[in-house]
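Heads up, the thing below is written out as structure tokens.
Every protein chain except one is present and positioned as in the full complex.
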Amino acid sequence: MAGNSFGTLYKLTSYGESHGVGVGGIIEGVTPGLELDMAFIQNELNRRRPGQSEITTPRDESDNVEFLSGVFEGKATGTPLAFLIRNKDQRSGDYGNLKDVYRPSHADYTYQTKYGIRDHRGGGRASARETIARVVAGAVAKLMLRPLGVIIQGYVSQVGNIKLEKSHTDMDLSMAETNIVRCPDANIAKKMISYIDTIRLDHDSVGGVVTCVASGVPVGLGEPVFDKLHSVLAHAMLSINAVKGFEYGSGFGAASMLGSQHNDEFIKEDGKIKARTNRSGGVQGGISNGEDIYFNVAFKPVATISKEQNTVDMHGNEVVMLAKGRHDPCVVPRAVPIVEAMTAMVLADAVLMNKTYK
Amino acid sequence: MAGNSFGTLYKLTSYGESHGVGVGGIIEGVTPGLELDMAFIQNELNRRRPGQSEITTPRDESDNVEFLSGVFEGKATGTPLAFLIRNKDQRSGDYGNLKDVYRPSHADYTYQTKYGIRDHRGGGRASARETIARVVAGAVAKLMLRPLGVIIQGYVSQVGNIKLEKSHTDMDLSMAETNIVRCPDANIAKKMISYIDTIRLDHDSVGGVVTCVASGVPVGLGEPVFDKLHSVLAHAMLSINAVKGFEYGSGFGAASMLGSQHNDEFIKEDGKIKARTNRSGGVQGGISNGEDIYFNVAFKPVATISKEQNTVDMHGNEVVMLAKGRHDPCVVPRAVPIVEAMTAMVLADAVLMNKTYK
Amino acid sequence: MAGNSFGTLYKLTSYGESHGVGVGGIIEGVTPGLELDMAFIQNELNRRRPGQSEITTPRDESDNVEFLSGVFEGKATGTPLAFLIRNKDQRSGDYGNLKDVYRPSHADYTYQTKYGIRDHRGGGRASARETIARVVAGAVAKLMLRPLGVIIQGYVSQVGNIKLEKSHTDMDLSMAETNIVRCPDANIAKKMISYIDTIRLDHDSVGGVVTCVASGVPVGLGEPVFDKLHSVLAHAMLSINAVKGFEYGSGFGAASMLGSQHNDEFIKEDGKIKARTNRSGGVQGGISNGEDIYFNVAFKPVATISKEQNTVDMHGNEVVMLAKGRHDPCVVPRAVPIVEAMTAMVLADAVLMNKTYK
Partner (left out) sequence: MAGNSFGTLYKLTSYGESHGVGVGGIIEGVTPGLELDMAFIQNELNRRRPGQSEITTPRDESDNVEFLSGVFEGKATGTPLAFLIRNKDQRSGDYGNLKDVYRPSHADYTYQTKYGIRDHRGGGRASARETIARVVAGAVAKLMLRPLGVIIQGYVSQVGNIKLEKSHTDMDLSMAETNIVRCPDANIAKKMISYIDTIRLDHDSVGGVVTCVASGVPVGLGEPVFDKLHSVLAHAMLSINAVKGFEYGSGFGAASMLGSQHNDEFIKEDGKIKARTNRSGGVQGGISNGEDIYFNVAFKPVATISKEQNTVDMHGNEVVMLAKGRHDPCVVPRAVPIVEAMTAMVLADAVLMNKTYK
């Protein structure tokens, strides 16, 4: 209701602020008996972790997850899986001088107006630190999807004007994890890293695009009309901090195409019905058709930069502000596991929903 | 749950198939006492109506709405507002020859696989005829938003490669309703109409983009984290048939921008806090900031074309099919009222939710 | 949200008023492919129907259901099953004189205060005519439960001070349908009928109790903590007009029992685990244990009586009113199919939910 939950059957309800006790959540819908691979879950958190490389924020949080319920002898019991990640490297002092300031393109003004009160330290609930809970729930969702053969792989396909033009079908996506910018093409990755470094030294930030591919998805996932699989994916992706756009399959490019060019013919291959091309992006009529689901997620440059900016404060005074908080020069490398996590949650939920028809 | 409802407090639950008895829905959350302006509601339906001009499908349905409950002496009572639009111009025969065929880029294959049964006539539940219910619920939402000063105006900003490059702030958007393609720039409109006509004569279809602007939106709408206002808008838009992408504010363009270019400075103007620029698209931290909310919605070319296509049938036989059903050469002119309707529903729901904080 | 829906996966959203166009609903969660036995559905409606015998209201409505969607060639398609029952025997004139009057123990005052507007004719949305939608959704739920071997049988166990003392295990419950008061014991039934007739002639009304038994329920239905199977049953039953109480298994009698008397020992019988006694009422820890689920539902005497009553009107004037509308002297015989319908909906929903764990 109030925007703290995602999913219906596989569901995360999250809580927590940047500079409070911690962030966490309650996961429902975990298959009873599922082996909770704690090392895998922690590894997913590490992929999101600040301070993991020279191109991410130096804010250093080890982000160790404590499970509070729903596990017995290493297995999920089917009861709610609650977890908590305590905040550690809090420098609330960094934000003291911004207590009353409405930072440009941040949520300070809107939160204050909506609620009449806000935890101003580090963005409070609006901080991207909230995405930790998503990564935990996404990791558990991946464990649920694993036996079905679903593989979810995200990667960075654009940083500023540096674009990876290759299709996901022409690359080994697992190479994305071999460099700090998470781009599967080593050459492009090098350019991206070098560019981000320039941005960092200039105290600025830059946007980018994350592409995500889910393969091995069974046919039939997604609900018609209002909860089409791609609608829910769009909802999921746009809910990630700093996201400005979503397109799947042919995406915005479809606007300039003809039907005769765009349609995906069905064929029979190895006794199975397949699509010859995949402009549909693995979803037709809102329901997965067994082909790869792929989509792009556009991120704006993070609003926190270490440059002077003009703005106003709560009292309407014009002020010049300079953020002291540490920030990412480019958020997309760390956004990859978050995009994957949201994808995994959407698919796990759809899998559970689909069981009810049998 | 099963994708037939949209919204939480202002909520539409819809039903109906293309060639069944009709389509309709139940609207909840209508303010008790609201005057139901039936002429306005019917006019919105007429804007969506097939056969309204030479560039839309010749399928001719007058789409008269019958309200079944929730109205007393012309006013909403606060109880559910149910409605029904009976189907009339059904030519089920058009679809008989496609009974077993999986039409390319349609939902036939996925529905059949998901449910094991489907109403094959005209796409059944997957037909865009379903959007009638959205237009009715959107019209009622507009009536609720009217006293708040919210104005929602959509328009066609791209057809094929013909793009309207002007910003929404540089045009009189109401001009969109003065031509059949719904583009507010008369010159571009002419080119679009002429292009669509070529496509029609070639028995093909073409994609496009609808831009939508909501102005006068109060500050504070939208819920943090998972139900950010733009996430819900994205969900809403991607749930419309044939939509492939959504971007708001700076959108995909933000990916190549720097933070120092992108941030919207706050200023004080006439005693009110405003943003000097609006790359945020009227939403910050998921909550409306009072500036114009604007976004683009990409539509693929409709899958139904009157050309021969290769595909397979239910039994896996390769077949060559030729659709006899009447179709739109370009869906975007008729999509404008649907995009507006979904926007109105999202905002009305957010308005109701926001009342609970006071 | 606004009280018009019941259930989560198997879900009815209902609409309609006593003297409007009609009442109806949208059913979601119907198993795709389910044969919709229309004669059975109509028969369930006939069991609820006014005017079915001399001890029910003479208001005569044949209550024919029209399905608007979700059915194809006699089978459910998995898409929403919408339906409408048009109102026919409306004597709105009966209510004209009560336009401004707050009838004692009716919903006139509370609706008017909550909404600031109400359809005063025949109680509007608060009329028991709304239960028609429940009976339709319950009938479809029974069709879904039939292949699982679930049998739901309600009966009248009390009318005024006339009580049926026998346990449900000591009677042939199907005998309930052999008399107009729906009591499986012919002798008690006779007394009840004769008593109701006296009440009717005296222009009064009287309360009663409906008992309901669900047998053949699989082990494992119901969700822990807040949605225990019996909690949802209680919710369902108390939502029926005129219901004042609910108890299951040992019920209120349990308050005066000792644990050593009350506990149900587990035994092994024919290779299956069973309970030797069934004070648990077929539910333990909120989850069905395979034994009979049985419960009692207390109904107050209907508030509409044909006697003069003192009350006030909307303007605060004291008035003496005399209801002209036709009413049931005792509502419980017609409530039996409604209690069964709600039970079937609860169980069908639980069955669907339970599939998600496998």
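Miscellaneous remarks
Just so it is clear, A, B and C label the chains in written order, and each chain counts residues from 1 on its own.
Just so it is clear, a contact is a pair of C-beta atoms (placed from the backbone, for glycine too) under 8 Å apart; a residue touches a chain by one contact, two chains touch by 3 or more.
Note that the structure is predicted; figures quoted are calculated from it, not measured.
Interface note: of C:51, C:160 or C:216, the residue touching the hidden chain in the full complex is C:160.
Residue in contact with the omitted chain (choice from C:44, C:63, C:130 or C:340): C:130. Take chain B: the residues that touch the chain left off the picture are 9, 29, 31-32, 78-79, 224, 352-353, 355-358. What chain A contributes to its contact with the hidden chain is residues 1-2, 4-5, 8-9, 11, 13-17, 20-26, 28-29, 32-33, 66-72, 75, 77-82, 84, 114-119, 124-125. Residues of chain C that touch the chain left out of the display are 1-6, 8, 14, 102, 104-107, 109-111, 113-115, 125-126, 130, 158-161, 199, 204-209, 219-220, 222-228, 230-239, 244-252, 254-268, 271, 273, 279-281, 283-289, 296, 298-305, 307, 309-312, 316, 318, 353-354, 357.
In the analysis below, only the chains that are shown with their structure count from here on.
Chain A and chain B have CA centres that are 26 Å apart. Computed centre separation for the pair chain B/chain C is 40 angstrom, with centres defined by C-alpha atoms. Those residues of chain B in touch with two or more other chains are numbered 1-2, 4-5, 8, 14, 114-115, 125.
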